[in-house]
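Reading through the structure tokens given below for one structure.
A single protein chain has been omitted; all remaining protein chains appear in their positions.
Chain nomenclature is as follows: A, B, C, D and E, assigned in order of appearance, with residue numbering initiated at 1 for each chain independently.
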Amino acid sequence: MKSMTIIHVLFLFSLLSSIPHYSYASVNDFCVADLKGPDSPSGYNCKPVSAVTADDFVYSGLVAGDTNNTFKAALTSAFVTDFPAVNGLGVSAARLDIAKGGSIPMHTHPGATELLIMVEGEITAGFMTPFALYSKTLKPGDVFVFPQGQLHYQVNSGKKKATAFLAFSSANPGAQLLDLLLFGNALSSDIVAQTTFLDIDQVKKLKARFGGKNLSKHMSM
Amino acid sequence: MKSMTIIHVLFLFSLLSSIPHYSYASVNDFCVADLKGPDSPSGYNCKPVSAVTADDFVYSGLVAGDTNNTFKAALTSAFVTDFPAVNGLGVSAARLDIAKGGSIPMHTHPGATELLIMVEGEITAGFMTPFALYSKTLKPGDVFVFPQGQLHYQVNSGKKKATAFLAFSSANPGAQLLDLLLFGNALSSDIVAQTTFLDIDQVKKLKARFGGKNLSKHMSM
Amino acid sequence: MKSMTIIHVLFLFSLLSSIPHYSYASVNDFCVADLKGPDSPSGYNCKPVSAVTADDFVYSGLVAGDTNNTFKAALTSAFVTDFPAVNGLGVSAARLDIAKGGSIPMHTHPGATELLIMVEGEITAGFMTPFALYSKTLKPGDVFVFPQGQLHYQVNSGKKKATAFLAFSSANPGAQLLDLLLFGNALSSDIVAQTTFLDIDQVKKLKARFGGKNLSKHMSM
Amino acid sequence: MKSMTIIHVLFLFSLLSSIPHYSYASVNDFCVADLKGPDSPSGYNCKPVSAVTADDFVYSGLVAGDTNNTFKAALTSAFVTDFPAVNGLGVSAARLDIAKGGSIPMHTHPGATELLIMVEGEITAGFMTPFALYSKTLKPGDVFVFPQGQLHYQVNSGKKKATAFLAFSSANPGAQLLDLLLFGNALSSDIVAQTTFLDIDQVKKLKARFGGKNLSKHMSM
Amino acid sequence: MKSMTIIHVLFLFSLLSSIPHYSYASVNDFCVADLKGPDSPSGYNCKPVSAVTADDFVYSGLVAGDTNNTFKAALTSAFVTDFPAVNGLGVSAARLDIAKGGSIPMHTHPGATELLIMVEGEITAGFMTPFALYSKTLKPGDVFVFPQGQLHYQVNSGKKKATAFLAFSSANPGAQLLDLLLFGNALSSDIVAQTTFLDIDQVKKLKARFGGKNLSKHMSM
Partner (left out) sequence: MKSMTIIHVLFLFSLLSSIPHYSYASVNDFCVADLKGPDSPSGYNCKPVSAVTADDFVYSGLVAGDTNNTFKAALTSAFVTDFPAVNGLGVSAARLDIAKGGSIPMHTHPGATELLIMVEGEITAGFMTPFALYSKTLKPGDVFVFPQGQLHYQVNSGKKKATAFLAFSSANPGAQLLDLLLFGNALSSDIVAQTTFLDIDQVKKLKARFGGKNLSKHMSM
């Protein structure tokens, strides 16, 4: 069989073109992100295939998150920066845990559609367009879709904790909390009030809560 | 020359493959929208090429809009539903007129990046991410980019009227005003308050302004 | 406030361009599939927005599937043909239930990447390239990625039932079981043997099992 | 084995989700064009899978074309309008035959890259950017690439007939002959001269050759 | 409120996944081009978010261009190489100034659709397919679309200067002047004549004008 193997390997070489001698040889089946390098519009550069192992294709972090915070909720992500193997593959995941009475506040994922797959408990969720509200109360067995970029929320409307898995149509969907966008940066209270029609006192109150002045020092990049 | 023309036409037939006898023959250069038919994820069906004229490729509506309203602003669009020829071409336009003291309130275009090209006056505009505000005061000669799906605003910060042209990276970018999303539909005041941390009185006040109860009857689709 | 509402609605009209009088008016935020019509390379045509309700955005079928079959496994899908709202959104879901000792045989999703999110039990899964096997034993909290089009399998390697949710980077990923591709149609045993190097007796045995001759009558479309 | 088949079929149903009862059920592997219907930005609607046979996947027309014309060349296409099965698949083909002394005049494929695969004879081909000419003399064994939308030409520079196969990165690349664009329609000689810097007499001479006035009656759509 | 802030920041960490410690952390909302690095099919690498400021999102160069040249026209661009923030966003802009009697000669943008938004004066513009001319005379308020890759021109057909803004469906549309493609490089006069049917004298005259021999030394890359 040894000769067969040799012939086979030789054929393999001609079949798949000359195997490049570069460590970055692409076989185009996957592109595990090299997070030490820069991002680009299509994703990160690929780790050399020679450096990829089975461990790259599993992420072990989607365990229950800690809901002991102001929102009584936790979102644990498996985005490309957590799970480099999804780089360029157009999909990622996360886990949502909401304690009784908690909620994920209004937020968007600008470049991605989100699927919410119920596991436990009860969640009332919805998204809005300028014309309508699309909202449902969800239970295990349900999956809900929030189309790309739509403002949406999830509220634990049940009597116990709620758990769901999330899937996104992007390797790096991000999450933009509305309160951070409006009240968490250097945007002046006057402009926020003018462009949202909120009372100026309401704006100032929420800027204090969400660190409008402080965050602008800590986190403005 | 007549024989030349005949040979030429014969060649044309063989060169461009058999000319289809279907009225929907696509030559794939453009696809003027048939707005009487359904939309699809990639756009509308194409009008037959035989029905397309030069008039399809011009839209004459980007004249000054009427700013005599509560926002003192007007957005006049040339999206695919106005300008069918942009169907499937990944670009559209609009015109922005803001009177002195006016503004376009906080809004997003979920699926599109926006360019703002200043023509006249002064506009202060910006977008926000969870980490930062990116805002500039703009004058003629300036162009500003609002990346896809980001919450943004434009305020006339000058002493006279302001005018700008807008370009979008989509044939149908839409426009979602934040106040309509939060206060213009059937979303209960309790949930709005819980998911935005706004005071319930503030929510009710803005629902009244933006038709939260009325709109839900008129416009929920 | 009524005058405010009227002005507001008037502004809405100018803001969002003339509201088309067609029932297929696209607002481009979503495109719930009209499954009565044809498919296209980008997806199905959109149901008119006026016919879309919140119920379109939830699918209630991801409950435990019946594993009492030859594979001791069940895949319950939420693809576009089950869940029309994912049309054109680049994501879909499914649920995987594997009884003790069961497995999902070798299969591919030609146009989609798959994420497997463990919920319960233990699954050993992997995919193969011409150069390597990438395989892991998974437990709750783990998510595994099968890049687009790769041949892969999932085996219940634990002592009790196993459950996982699946996410795909396509609204309609399909599922192609290798045994059906090789042994479930009219492909002659000689050609199967020649192109797989399987013994002809093995081929005939599996064609009998997977309906090579029968299926060709029932299911060749 | 009958019971096996039944179980298998039952499993198939659950595995692949309920088989839709619509004749347009897409399994998303291919989308053979329904050329009787309209085109869209992503391609034609799909023929029902039930109506698709093996014959749809072969096109038998890439035989030698008739080069007995003014250009001494023939392009025989296998684009979607000839070969509906390539609909939405991002690739198509053609065959190029050039007699001794003949050529394909300057032309573009606006939306597609072209590969030229030499079979017989000698062809000198090239494309131009504003900065450079990229031109080679090609023989069998050579493949040349004309990037998307670039103006290019092919000339038989050998002593006998030349044959090549072409591949395109689009199902419907079209072919725009420069002489037809400039001289084959209703564009006035004055504007052609002004925008090309050609002498007006040259323009008129070529308009006569390429049917500038006649074609405008026959073919303006 | 300080404890609130701390809890909030802690939540932020869990909400948005661990903030990467890499300077290239992608938040996927934008990707300002690092023009010191290489280009790729999807665009340039992203500058680190920490190095991005509001100034990156404005380009101040779309002022009136100098039309005192042979074409009596100027095109001032805001493409990615001018305006790095449009990198990967699928849109860019430019400004067109044409003096009385001037024009932009025949040209294409191989990978992009162009919108022309009239600001001042009168421009007659059009594009051609092998079958038709689509041409209109435009005034302020008009927007015209030139579909991707089509050969087109713009002529000042009015009595005074004309100004328009341009939008493109690509961050880097380029501009290929036909006269440069045909007459500005090393392409031999014989081949130009053969593949365009122009008289050889006409070709030589225009090669002299457009630097066919000189440019090939200066600019062939």
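In this text, a residue touches a chain if its C-beta (ideal position, glycine included) is under 8 Å from a C-beta of that chain, and two chains touch if they have at least 3 such contacts.
In this text, all values refer to a predicted model and were calculated from it rather than measured experimentally.
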Handout entry: Visible chains in contact with the missing one
Key = A, C, D, E
Problem - Candidates D:35, D:93 or D:206 - the one touching the absent chain - result: D:93
Practice task
Pick out which of C:100, C:139, C:161 or C:209 touches the chain that's been left out of the picture.
Solution key: C:209
Fill in the blank from the handout: Of E:90, E:126, E:147 or E:173, the residue that touches the missing chain is E:173
Handout entry: Positions on chain D contacted by the hidden chain, ascending
Key = 12, 16, 27, 29-30, 49, 52-63, 78, 83, 85-86, 89-93, 113, 115, 117-119, 126-127, 129-131, 133-136, 138, 140-150, 165, 167-169
Problem - Hidden partner chain, residues of chain A it touches - result: 1, 4-5, 7-12, 14-18, 20, 22, 24-29, 31, 34, 37, 40-46, 48-52, 87-88
Problem - Residues from chain E at the interface with the omitted partner, ascending - result: 35-42, 44, 65-66, 69-71, 73-77, 79-82, 110-111, 170, 172-175, 177, 180, 208-211, 214, 218, 221
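Rule of thumb we're sticking to: only the chains that are shown with their structure count from here on.
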Completion exercise
Between chain A and chain D the C-alpha superposition rotation, given in steps of 5 degrees, amounts to 180
Exercise for the section: Identify which chain pair among A-B, C-D or A-C reproduces the interface of A-E, meaning that over half of its contact pairs, matched by residue number, are the same. Expected result: C-D
Fill in the blank from the handout: Taking each chain's centre as the mean of its CA atoms, chain B sits from chain E at a distance in Å of 21
Completion exercise
Cα centroid separation, chain C vs chain E, in Å, comes to 41
Fill in the blank from the handout: Contacts with two or more other chains occur in chain A at residues 110-111, 126, 129-131, 133, 135, 147-150, 175, 177, 180, 209, 221
Practice task
Just say which it is for the chain contacts: an open line, a closed ring, a star, complete, or other.
Solution key: other
